[in-house]
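This is the structure I have questions about; it appears just below.
What you see is the complex with one protein chain gone and the rest in place.
As written, the chains take the letters A and B, and residue 1 is the first residue of each chain.
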Amino acid sequence: MSAEQHKQSFLTKYIFSTDHKVIGLQYGITSLVWLLFGFALMMIMRYQLAYPESPIPFVGSIIGDGGILPSEMYNSLGAMHGTIMIFLGVVPLAFGAFGNYFVPLQIGAIDMAFPKLNAASYWMYFIGSVIMAVGFFVPGGAANSGWTSYPPLADIATTGQTVWLFGMVMLITSSLLGSVNILVTVIQLRTEGMTWMKLPIFVWTQFITAFLLLLAFPPLEAAGVLQLMDRLAGTSFFMPSGLVVSGEVLTNAGGGSPLLWQHLFWFLAHPEVYVLILPAFGIITEIIANNTRKPIWGYKALVYAMVFLGFMSFIVWAHHMYITGMGTSIGAFFQTTTMIISIPSVVILTALLLSLWGGSIRFNTPMLFALGFIPMFGIGGLTGLPLGLAAADIHLHDTYYVIGHFHYVVAPGTIFALFAGIYYWFPKMTGKRTNETLGKLHFFFSMIFMNGVFMPMFVQGLAGVSRRLWDGGETYAHAADVLYLNEVMSVSAWLLGLAQIFFIVNMIISLFGKKTGEKNPWNATTLEWTDTTSPPLGHGNFEVVPSVYRGPYEYSVPDDEQDFTPQSKKV
Amino acid sequence: MSELTPEQVKHHIKTYVLVFVALAFLTIVTVAISYLDLGVVGGVVLALIVASIKGSLVACYFMHLIDEKVTIYWTLIATVVAFLILIFVPLSTMLAQAKI
Partner (left out) sequence: MDIPFTVKNRPDTGLYNGKLGVWLFLASEVMLFGGLFSAYIFLRTGVEQWPTGSEYLDIPLATLNTLFLITSSVTMVMSWASLKLNDFKKFKIYSGVTLLLALAFLVVKYFEYTHKFHVGYLPSTNNFLGIYFTMTGLHVLHIIGGMICIFYFWIPGAKMWESDPERFTNRIEIVGLYWHFVDLVWIFLFPVLYLL
């Protein structure tokens, strides 16, 4: 084994590696860079919203036009912010990075089932992300029809949209390979004794996520192909007859339906919401069990709720489409399913909350982020209910309320969970510890400013401010009373950006810090902590592949001399 | 399927030939039906029934679904459910819209 490792060059060991840990890190680093970039786009937009048509500091010279953000470019930034954060940032980090690195370790597998496909999946993602970046340099700028790319606007948009579609096809293919890999790994490579009901919740969430990606993404690929045909071959799949653009009737054959895109798009994009949130639940569950030093409350309830959540996520998508006039009976169906899907979410949140009850909680950085996640996700989820009811949605649709709602789910929700995961597993991935003070500063400032950014959005949205206004509502009668909030949100956003410096500095100094090499610094029970070194061995993960005898969260077992009992400890 | 004896394989081969004959026959049938004037609904229903029979023959015998493992059955059940949702929910919104 070791002789083989010596022969590896830098290129095969770190760049074109087939080791799931290296690929996980590649995913992690790439997606973190994209998250930062996507966030930067938003910070530019927020300047325009707070101080309309004044030159933008620092980056104004790149934008041109005297540093003032042109409205077309504002659209580009908005579309690319959404695309980048979701498809290039959060999903690759939650699923590609954490899934790749920790699923095999937690189930006691020596690697993923298909290591080469795994590498191919990363490189597809990388190429897809490069294509997305190329979009910024084509004439007309990057895609500017929103991250949802609704036709007919997207059909007649500038070249950037074509680039976006090619990028998406690559990303979809990448996530397809990744999801097949995770599924086969979990089904086939669980070590001896690791039965389904002994799987850590994190593995369950990755498993369900993989299923959602497997079945929900291909229809978007189909839709992407159809939109490419519309744009390149002149078909009219999404173009209704007699469409008039800039006073001229288009010469297309017509007969298509913009609604078709919305159906195919949301068939993916609603399950995608659960792709974003499920891994977050998994990470949070691991951290809460570990830091309350007691078993997670309602393991089976959690598992069943998550499976049910995964299934239900396929039949709620048209709640994004209430105002398309698709018929009231269909609307009633989707309202019902939308209300039903909130039940498993509440079960999960309740189980996590009850797990805190009576625990001797350790307030370390990962735990703080996990504790922050629960109310933040709660706000995100509860504010979603009015949007799921058609009558309320007609008022709130396309306002800042919607933006506030889903950002609460994804930003202080999922992204907090991802930070928690990074702080929690950093010692495992590097053998070093992160700085607790910097971590806590990062948490508290992020918490304050996240709310500073997103809470006012509810106020603006309820006042009826449309989410698509380039000037932040300056010329919009509804907005007059709530206009001052633009500045609050923008300043919070920039301060939130500054707060991330704590994270970046923490990562850098911790990486250069000295190795503690502790195998299990958190005294955790799952296999990745108890049976491998930190970081785990290059190929093969384990010196001896462990067998499993117990459930994943056996903390404070009465007869044990320690307050944690590893899964691999014989009964 | 990896524990087949040579006799079983030979038996399988006979099945393959039979299935092939059935598929070829059904292809001719479906083309013939299309020349009859059954109206849109009748034509669609019949053609889909024949196609489904052909599809099931391929899946059951060539792809050996007739005796496959539970894991694969579960996967495919989930897929079929998702597929039916994907086909029929957009269709129902279209039909509901047409009624308005």
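Convention: contacts are C-beta pairs under 8 Å (C-beta built on N, C-alpha and C of every residue); 3 or more make two chains touch, one makes a residue touch a chain.
Note that the coordinates shown come from a computational prediction; the quantities given were computed from them, not determined experimentally.
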Which of these, A:L36, A:A222 or A:M339, touches the one chain of the complex that we don't see? A:A222
Given A:S17, A:S129 or A:N252, the residue that touches the chain left out of view is A:N252
Touching residues (missing chain, whole complex) on subunit A: 1, 109-111, 113-115, 176, 179-181, 183-184, 187-189, 214-223, 225-226, 229, 233-237, 252-253, 255-257, 259-260, 263-264, 267, 539-540, 545
Those residues of subunit B that touch the unshown chain are 1-2, 4, 6, 9-10, 12-13, 16-17, 19-20, 23-24, 27-28, 30-31, 33-34, 40, 43-44, 47-48, 50-51, 54-55, 58-59, 62-63, 69, 71-72, 75-76, 78-80, 82-83, 86-87, 90-91, 94-95, 98
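Here is the rule we use: only the chains that are shown with their structure count from here on.
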Residues of subunit B touching subunit A in their complex? 71, 78-79, 81-82, 85-86, 89-90, 92-94, 96-97, 99-100
Which positions of subunit A touch subunit B when the two form their complex? 187, 211, 215-216, 219, 257, 259-260, 263-264, 267, 314-315, 318, 321, 325-327, 329-330
